[in-house]
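With one protein chain withheld, the remaining protein chains of the complex are depicted in position.
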């Protein structure tokens, strides 16, 4: 029984502002620099969802990647694509939208809904050079 | 005398909202769809600046790409990176920030400041799949 | 009135076999090499559609890229994605599916259906290293 | 003694059809959707081969990546490039060519032939957005 | 008779040093900065060769891209790959190896040897962000 990891890569565009209510204005400016700009800025985020499991002996699939795509579209992408992460997303309220916090929040939305196999890793590309990933540890 | 085209690719992150003051709320929503979201969304923009000219016989360069990079950083990137294009950028005021309008506005900022050769093309990648370019025609 | 070029990049997966009915088996094998394999092989094709025009003064768009995407999806992608180009596509019948022939055939399907601006270029990536483009010349 | 992982990325183009002999025609169509198209479709596959080991103290290499490239070319790529995975490949007979099944089958071809170090991971990109990897677990 | 442009993308790795014998040491240092480092530095160059022509009515090809690949491999790549452009390449002697000068020198090596169609453009990526192209103008 082989353990195989399958990954679907998806994308969304969103605005965000790095700003913590637990910090003063000066501390926010110093901590987040240009990312603290009051009107926000934005990114073309890429999200890689990896599910691990043993391929079904009949279908040869760990999970139908089309089903995984549709699930993530419904549970995550539809709620954050073309949105402002500080204001428009219920499950992000009160959370500073760093890549680290976003990827953990997305994990919590998704982990119990995977119909086959097990969620192994979420990897979020804020830009091609700034990346965060989470494995539920 | 060879005519050579040199390109520098740069990037910036910005938020924007597609919304025209010449349209009603309903028309805006219908015209721009998700891009009309009131709080805006954002992108990792990539900008390719192409200058044409004949290489200097001594240096072998049309234009020093380091100088071009510094110029574009100063004239454009510093003013739009980590900003909201609808609110934070002087030369974008009153302009709907579509890729088409942005690339023409950037051309106007840059065309008279190229110290060697001639600005040939600006190419703006809003995403890797949505692109606009302008050649001053 | 600025002339701006806007590009939408789309993709499709298809099988093909390079084989000409005007050549003998030996000539086909010699001409096309591994691409003449009887059962065919396949590619992740990428297609860049570029439309030129002047941005609408109200909307700031040459053409709504969402509309262009939907049009190309309907007119082209739905007919060739996950298909065998030698057998499954009406407008490719009798045409050797080289990148050159495909891109000209796609141009003929698309050129009269662009609702705003004018079709300027179709660029087909058979692989990231093998590319053909056509401008209606 | 440092444990270092070295990766060589290679590519091949192939056609495939997702179809299981253990399923009825209707079940196949429902399970695999467009991927069940009778004439097949195809991909530009990318394959990453990762070998782990300690660099040789004299040469500084875990394995000569040129040797690894030649080995994988001979053992895998020559047998599947420009082929139809359902019909043309001996070691794929009777196997539904999902990314999961392909990557496990390639592992079995390769694992005992690595001349230095140990095969750690095979990662198969069916498209840039659909990926499967296997670590021999 | 359609005019189609076909492109083959190839790569080579080389070292170079930007240094002009017509400049003093100080002028060289000031002109080229870090690129003037005496021991040189290097790049993974990418080269796109574009040939324009009408597809052959029988084969559907402007030029066999496999033939173009072999030609460029023989005429250009074998002479510059894994070489130092200042010292190891006959046709680069006495030429400051800027991207501009390299692309013009490569054009001169290649333009008269294209067996079908006509050389239209050479595009040289020194890095993904520094690019020069030449069309024989």
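Structural remarks
We call the chains A, B, C, D and E, going by the order they appear; numbering starts again at 1 in every chain.
Everything below uses one rule, namely that contacts are C-beta pairs under 8 Å (C-beta built on N, C-alpha and C of every residue); 3 or more make two chains touch, one makes a residue touch a chain.
Just so it is clear, the structure is predicted and the values come from calculations on it, not from any experiment.
Within the entire complex, contacts from the absent chain reach the displayed chains A, D, E.
Set against the missing chain, the residues D:14, D:62, D:76 or D:103 yield one that touches it, D:62. Even with one chain removed from view, chain A keeps its contact list with that chain: residues 18, 20, 22-23, 31-33, 95-101, 103-104, 128-135, 137. Of the residues in chain E, those that touch the hidden partner chain are 11, 13-16, 34-35, 37, 39-44, 81-84, 86-88, 127-128. In the full complex, the hidden chain is touched by chain D at residues 2-10, 48, 55, 58-62, 64-66.
Throughout what follows, only the chains that are shown with their structure count from here on.
Following the contact convention of this document, C is the list of chains adjacent to both chain D and chain E. Chain centres were defined as the mean of their Cα atoms; on that basis the chain farthest from chain C turns out to be A.
The distance from the centre of chain B to the centre of chain D, each centre being the mean of the chain's C-alpha atoms, comes to 41 Å. For the pair chain B and chain C, the distance between C-alpha centroids works out to 28 Å. Counting partner chains per residue, chain D has residues 128 touching two or more of them.
Across the assembly, chains come into contact as A-B, A-D, B-C, B-E, C-D, C-E.
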